[in-house]
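A single protein chain has been omitted from the complex, and every remaining protein chain is retained in its original position.
And then chain A:
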Amino acid sequence: MDTFAALAHGMAVAIQPVNLLYALIGVFLGTAVGVLPGIGPALTVALLLPVIYKLDPGGSLIMFAGIYYGGMYGGSTTAILINTPGESASMATALEGNKMAKAGRGGPALATSAIGSFVAGTIATIGLAFLAPWLVDFAVRFGPEDYFALMCVAFVTVSATFGDSPIRGLTSLFIGLTLGLVGIDKLTGQARLAFGVPELLDGVEVTTLAVGLFAVGEALYVASRRHHSEEKLEPVRGSLWMTKEDWKRSWKPWLRGTMFGFPIGALPAGGAEIPTFLSYSTEKRLTKYPEEFGKGAIEGVAGPEAANNASAAGTLVPLLTLGLPTSATAAMMLAGFQQYGLNPGPLLFAERPDLVWGLIASLFIANVMLLVLNLPLVGLWVRLLAIPQPWLYAGILVFATMGTIAAKPSVVELSMLAGFGVLGFLMRRFDFPIAPVVVGLILGPIAESQLRRALAISLGDPMTLLQSPISATLLGIALIALLAPFVLKGLGRFKANED
């Protein structure tokens, strides 16, 4: 079969010593940065992007794969040992894992999350390898109007459907869309929103936005509420290894978590929160030890961790086949591709199969490396967690600004970084989600150019959007997804009034 041949070819690329070294460095850096409290996988990728942009595309994408999975693993270590999930998808892990660590079972908690991540990551990557070619066959038939409709679905699902408030999610999205307008219009060469500043003609750099919003914003936010609580690091006591009982209680949650994570991640709906919480509630319902839930049940770590990793691999399906990022991390991966002028999508599979399949094969390798490296090295990661907070955040800020200084050492760019930091701080304080801003900045210009291309082909007739069955269906889905939360909220209010 084609997939096997392609995957074997990818393996041949990934297994070259240089590429293995890249994967190893990626896994190591990803875990080291991801383990720092408050830094999720998206920020890990964003921080390390400028560092690797001198490498060739193949090698750096392979390093990416390692950084991605390493960042995920590091995030769950933090969630278990100090109960500060770097992202909402690790919240379920923190719930049970931190209790386990407090009860002296931090070792098994880390082990089940590492092995579960490995199992889920491997199964989900196989799923990716088989689903991707099939989706690519489908996607080559997409016209510009269909792409535009697909982006509309992504816009709505990323911002409106799953947040607490669709209005705040959409507000974030539109801030991102506004930032995406800045710069020279590609079709006519006219400057938009540049206000005569030459640095703005190139548009807003995705890494500057992401690092500003995530890293600088987070540092400001944590500093502003430092007086609230002190984080407490749980030492890893007792055995690192899982007992027979732990294995027996873990393997089914791993598989069930994978079943939740991969399909939901692969849908252009985004977010690992839904599958992790689905997995958590399912395990809570199915467990033989319901009394342990909330006090450190191993199922509550195994399931959500597997779901989290599986959905991370799942988000690579729309990213690689359609060029559609549905999470902040996927958006950063897309920025990484764009750094080399590569546009993920059906064409990339045809033009650079070595790159795409090398990346997919590297995901397998990164997974194995993480399993082998992380448990023995857990002592090292714990030591990273013990860095005093002032130095930790000072270091994060130095590292964050360093990326921008290395890429574009201009006063304007650095001021933008600081400005986005303030924006990120305010958005955290007023509870606006951050990922839609990044997705809006990346997808906004693409959606616009697809729409304009579609309208140019149809000689300006907007009905072209409804005449293509694919586009009409997708726009319908987008509309339903946009209106559903408002309707449901209305129903909820109606009910509340009745009571």
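The rule is simple: a contact is a pair of C-beta atoms (placed from the backbone, for glycine too) under 8 Å apart; a residue touches a chain by one contact, two chains touch by 3 or more; residues count from 1.
Everything below uses one rule, namely that contacts and distances are computed from a predicted model.
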*Absent chain per UniProt: "Tripartite tricarboxylate transporter TctB", "NADH-quinone oxidoreductase subunit I", "Putrescine-binding periplasmic protein" or "Aldehyde dehydrogenase family protein"?*
"Tripartite tricarboxylate transporter TctB"
*Which one touches the absent chain: A:Lys54, A:Lys244 or A:Arg285?*
A:Lys54
*Option from A:Ala101, A:Leu177 or A:Ile264 whose C-beta touches the chain left out*: A:Leu177
*What residues on chain A make contact with the chain left out of this view?*
51, 54, 164-165, 167-168, 170-171, 174-175, 177-178, 181, 185, 187-188, 190, 192-193, 195, 216, 219-220, 223-228, 388-391, 393-395, 397-398, 401-402, 405-406, 409, 411, 414-415, 417-418, 421-422, 425-426, 429-431, 444, 448, 451-452, 454-456, 458-460
